[in-house]
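Have a look at the structure that comes next, please.
Complex shown without one protein chain; remaining protein chains in place.
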Amino acid sequence: MTSIDEIGVQVEATHGNVRPILNEVIHAIDRLLDDNIPTTIDLAGLPFGPGELDELEATLGNGELVATLDALGSSRIRETTYPGVWWIEHRNVHDEVVGRYLEVTRLPEILCSQDADIMAGRARLRDAFE
Amino acid sequence: MDLLEFARGPALQVAVYILVAGTIWRIVGIVLLSKKPDYSEARGSGGLGAALKVIWTRAFTAEPFKKATLYPKIMAYVMHIGLFATIFLFTPHIVFFEGWTGFDWPGLPNSAIFFIAVATVVSGFALIIRRMTSPVLKLISNFDDYFSWFVTMLPLITGLLIPVRALFRYEDLLAIHILSVALLLIWLPFGKLGHTFLVFITRGTTGMVFERRGAKT
Amino acid sequence: MKHRPTVGEILQAKGVSRRGFLKYCATTASLLALPPSMIPRIAEAIENARRPSVIWLSFQECTGCTESLTRSASPTVEGLIFDAISLDYHHTLQAASGEQAEAARHAAMEENDGSYLVLVDGSIPMANPGYSTIAGISNYDMLMETVKGAAAVVAIGSCAAFGGLPGADPNPTGAVAVQDLVTDKPVINVPGCPPIPMVMTAVLSQFLTFGKIPDLDKHGRPLAFFGNTIHDRCYRRPFYEQGKFAESFDDKGAKAGWCLYKLGCKGPTTYNACATVKWNSGTSFPIESGHPCLGCSEPRFWDKGGFYEPLSTGKFGSGAKVAGAAVAGVALGAVAAAAGRRRQAKYTKEA
Partner (left out) sequence: MTTVDGRHTLDREAERIAYKPPEIRHDKQGDMSTEERVDHAMHHFVKNFNTQIASYLDGCLHCGMCADACHYHVRTDDPRYTPIWKIELFKQAYKREVGPFAFFYRLFGFKKKVTVDQLEEWQHLLYDSCTVCGRCSLVCPMGIDIAGMVSMARHGMFKAGLVPHELHETAKRAAETGSPLGITPEKFEERLEWMADEHEVDIPLDVEKADVLAVMSSIEIQKYPQSMAATAKILNAAGESWTFRTDGFEATNFGMLSGNTEWQKEASMKLIDAAIKIGAKTLVLPECGHAYMAMRWMGANMYGKPLPFKVQHISEYLADALNTGKIKVKKVDKSVTYHDPCQVSRRGGATQAAREVLKHLGVDFREMPNGGDYNWCCGGGGGVVTIKRADELRHRVFKLKMDQVEATEADELLSSCANCRQSFDDSQEHFSWDYTMGSLMEMVAENLEEQTS
């Protein structure tokens, strides 16, 4: 136990900031299904009290799919228990979180191979085997 | 000095000085006028108790008049209770008074105050519409009545704009709100809003005079 | 004039993939508080942005702003930006010193005339130029000389933006803010004591990304970071609405994390991004640690009453003056009554 844990501060479980986001997610799913419009929610722009981010993450839970990306630090792209709702977390090379997003989409753009990278890869492949 | 500092500082200070001076001016100006001795044989004491009794009882309408005065009375009650609650039970205001007097007391949740303030504004408009349409009130009203209404409603409305962030930034709204309060404080002793303190003198006087006769107060 | 590479070229040279670049753009958008829908435009802009020259001037300051900036976990996304800028002059960070340093400043000014950025931290003493000098040059002279060819000036920290602590009452050095002296160039204020490091870098990356001055509020602050009050974005705001307040620093309310309004929190009148960007790589911010906001990004925050004085507290003036007003009231009332009685007596006699 570190001395920080001895400070008599209790963290109240909720400040009521989670529920509105869940509402927003439901609306985003509506948009995706009805109009095929994906939505990205930047969690950095929203007020969270201590523990609330964890609460949100726990509420959404872990789904079937997790992908990790290694570019300028690692990133985790994870589908939540609610299909179409993705939890995306970007870290820098020091493994510090630099961005958190909820994406409501069929496949997050970042998972798709990018034409520029495909072309660069093709060039490398040619160099190696031609 | 920005607007908020001006409002909270010199504007409020000057308003308080004028409020204090004006209030005492008016009271002393009335109290030091001549007094007629009453040599008639008293039936009641005509003392302070009678004054206090009427100060309290005239807050309520006597049965025979209830029906005729129901509408304005209800609106006036909403107005007065609403003003009391918004002024004295809104936490930021309590903090304000605490900074001044050193005392604090429990307040109501802000959302409750918001609705009370809206009800108060509604009652204010109900009363001013009545004033502008009732033949009696149209006849007897003067500038004082309309201006006093205006300076009373202004802090309520500017106060309500703060949480909805309408038109201006928070600190500008707060400054405007405080300036409107300053205007209210400055006007208060001189116009009919003086009833905040005159009510004690006027009702008290009647209480003493009529109780002395044993007559209905 | 040497070639200044675009950011796209720099990233490519470092072997960053397109995916990595997209990630970078996403975090940049997040940093700039731009909606995620802006990411493609950001990507396009950043790819073609050119590395600008930056001259950093430090005047009457405590180096806290620089400390803050260097704590922004470099080399990270922000670090990349610093790779993307050419910091040609900075007392604390540059290796060169003395005449070499001044030569570097002049060289950068000449090379990038009309396009370089000047960053300033600290206020400028106007009471006596001797109060603060660098290489024998007064702060005022150095500022005016340096900004002449600048594209824009960024005032970093509350001292540069508003005068800060040196400018606080009674302001012995006659300290003034950059915007008081520089009137013919765009001045971007990034106040705070210190400013949030991410906000500093974000403002730079915004300039870098879009090549123009961001939208500013009435105090010259970028609206992207200073558009909302701490109070509006505070996670404790629901307690304010419910009227739940901590009354002291160790009471039940404080432990339960209730609103700090009554303890003097200046959140409602303070525009900054602390509540969302937070400090120490997004760990926390003062209110989350249980301390009211001091309002350090607001003009003259030192002189705005006690830090622990609730915001709504008005200044009622001294008791003596109120008593004086009361005495004046008595006098006026007595005069009025006497005048009234005199008129009465006169009329009674005439009648």
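When the chains are written out, they are named A, B and C in that same order, and each has its own residue count from 1.
Criterion: a contact is a pair of C-beta atoms (placed from the backbone, for glycine too) under 8 Å apart; a residue touches a chain by one contact, two chains touch by 3 or more.
Everything numeric here is computed off the predicted structure, so don't read it as measured data.
Taking the complete complex into account, the chain left out of view touches B, C.
Check C:A107, C:M144, C:A323 or C:A339 against the missing chain and you find that the one touching it is C:A339.
What chain B contributes to its contact with the hidden chain is residues 25-26, 28-41, 43-44, 54, 58-59, 61-65, 68-69, 72, 76, 134-142, 144-145, 190, 192, 194-195, 198-199, 201-203, 205-207, 209-210, 213-217. Chain C meets the missing chain through residues 332-333, 336-337, 339-341, 343-344, 347-348, 350-351.
FYI, only the chains that are shown with their structure count from here on.
Taken as a contact graph, with one node per protein chain and an edge wherever two chains touch, the assembly forms an open path, each chain linked only to its neighbours along a line. Centre-to-centre, using mean CA coordinates, chain A is 31 Å away from chain C. The centroid of the Cα atoms in chain B and the matching centroid in chain C are 42 Å apart. Residues of chain A found to touch two or more other chains are absent. On chain C, the positions that touch chain B within their shared complex are 229, 231-232, 240-243, 245, 261-262, 268-269, 299, 304, 309-317, 321-322, 324-326, 328-330, 332-334, 336-338, 340-341, 344.
Remark: chain B residues 2, 4-5, 8-9, 12-13, 16-18, 20-34, 91-93, 95-96, 98-100, 107-111, 165, 170-171, 174, 178 touch chain C in the complex. Residues of chain A that touch chain C in their complex: 8-12, 15-17, 40-42, 44-50, 52, 69, 71-73, 75, 90, 92-94, 96-99, 101, 109-110, 114-117, 120.
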